[in-house]
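Of the protein chains in this complex, one is absent; all others appear in place.
For clarity, chains are labelled A, B, C, D, E and F in written order, and residue numbers in each chain start from 1.
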Amino acid sequence: MSQQNLKRPLTALQKHTKKNVTIRLKNEIEYKGKMSNVDSYMNLIMTDAEELHEGKVVANYGRVIVRGNNVLFIKLENEL
Amino acid sequence: MSQQNLKRPLTALQKHTKKNVTIRLKNEIEYKGKMSNVDSYMNLIMTDAEELHEGKVVANYGRVIVRGNNVLFIKLENEL
Amino acid sequence: MSQQNLKRPLTALQKHTKKNVTIRLKNEIEYKGKMSNVDSYMNLIMTDAEELHEGKVVANYGRVIVRGNNVLFIKLENEL
Amino acid sequence: MSQQNLKRPLTALQKHTKKNVTIRLKNEIEYKGKMSNVDSYMNLIMTDAEELHEGKVVANYGRVIVRGNNVLFIKLENEL
Amino acid sequence: MSQQNLKRPLTALQKHTKKNVTIRLKNEIEYKGKMSNVDSYMNLIMTDAEELHEGKVVANYGRVIVRGNNVLFIKLENEL
Amino acid sequence: MSQQNLKRPLTALQKHTKKNVTIRLKNEIEYKGKMSNVDSYMNLIMTDAEELHEGKVVANYGRVIVRGNNVLFIKLENEL
Partner (left out) sequence: MSQQNLKRPLTALQKHTKKNVTIRLKNEIEYKGKMSNVDSYMNLIMTDAEELHEGKVVANYGRVIVRGNNVLFIKLENEL
């Protein structure tokens, strides 16, 4: 494991800005797209995002801001 | 992706004031209209807003203030 | 849209004091009446308020204080 | 409406100390009795209180302290 | 009503230390016993406590610490 | 009751470090074992812990850290 992985979670998340992520919310819905930006509360802007229900795309978003308290996890798609 | 997208989520949201948004709340109901203003808690004023249940308009609001903690996401309708 | 709409949500809410509102709580019940006062947490005093379940009046309140964390939205009835 | 109604919600609530209230909690149960005291979190002491389920008295309390975060609303029974 | 009842709720609760209480939690379970101590968050130590489900004793606790955020109300058994 | 019981709940909890406890979480699952340490948020480390569902052991943990906000109560097994 590289030194890079030793950064605190929020720092690592910031480093991933402009890369692809899949986020799952507490309501089990997922959003897959580019994470344009994120703050320490895990509020995040996603661009060109797909909304997935049980793995199926049900909607598309040009630009959407997700309120951080709804986030269950953020999968970092492009490993550094 | 423009530099503009690199702004933090709340700053980007502020920049979108007076433009159209669709917000989805935790209870799955959506409101579509002009976002007159918003604060860092994501409390927001919407004007000329439609309330949608599963995509159907069920009510109209001249001016409504949504308490930020109920927000799931805010879709920015007019891309900058 | 007037300049007035550019005020932050809580400031706009304060400006609406002594006017009519309809509030919807997270439990879907609505209260319609005069908003005598409100604070930044959205605690609010309503006077001569009706409680509505699915649009039907089920109770009346001379003066009632609603705890702000229960609020879903506040519809401002008298547009400025 | 008197000037008195222009007080902020928590100040108005304090002014009502030692008067009768009916409080409804988030779980829909109501308590009716004298509000001996209250703080800014809406923790409150009630004396000689009745517990009501769907309008029927199911229990009586000589003195009970309700934790404020459970409160939905407080109906002020004796208008000033 | 004595002057004693005019104390703020948390002060009144502190005054009741070492006396009997019945607490009801948000999950509707009740605990009846001596309140050995309590803090401003309503975390409390109970000694010789009974756990009651719908009024029936289902367990006994020599000493148990209840996390305050679960508390619905605290009935003060020995009026001052 | 000894003077020892007059300590505030969190102080009493700290005093119980390295002794046995049974904790019940909000989801009704219980953990029984040694409380290696605890902080003021009620985050706690348990060692040699059993997980119990309705009184039956379903899993064992060498060392587990429970996030404090899930705690309903902590039963202190070894009375001081």
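The rule is short, and it goes like this: a contact is a pair of C-beta atoms (placed from the backbone, for glycine too) under 8 Å apart; a residue touches a chain by one contact, two chains touch by 3 or more.
Please read all numbers here as calculations on a predicted model, not as lab measurements.
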Omitted chain - touching chains that are shown: A, F
Options A:Ile29, A:Met42 or A:Val64, residue touching the unrepresented chain: A:Met42
Residue ranges of subunit F at the interface with the undisplayed chain: 17-18, 25, 27, 34, 36-39, 43-45, 47, 61-67, 69-70
Subunit A residues that touch the omitted chain in the full complex: 1, 5-10, 12-13, 26, 42, 68-69, 71-76, 79
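We take it that only the chains that are shown with their structure count from here on.
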Distance in touch steps, counted as few as possible, from subunit E out to subunit F: 1
Common touching chains of subunit F and subunit D: E
Interface numbering overlap (same over half, different under half) for subunit C and subunit D: different
Cα superposition of subunit A on its sequence copy subunit E - rotation in ° rounded to nearest 5: 155
Inter-chain centre distance, subunit B versus subunit E - centres from mean C-alpha coordinates, in Å: 44
CA centroid of subunit A to CA centroid of subunit B, Å: 19
Rounded Å distance, subunit C centre to subunit E centre (Cα mean): 35
In subunit B, residues with contacts to at least two other chains: 69
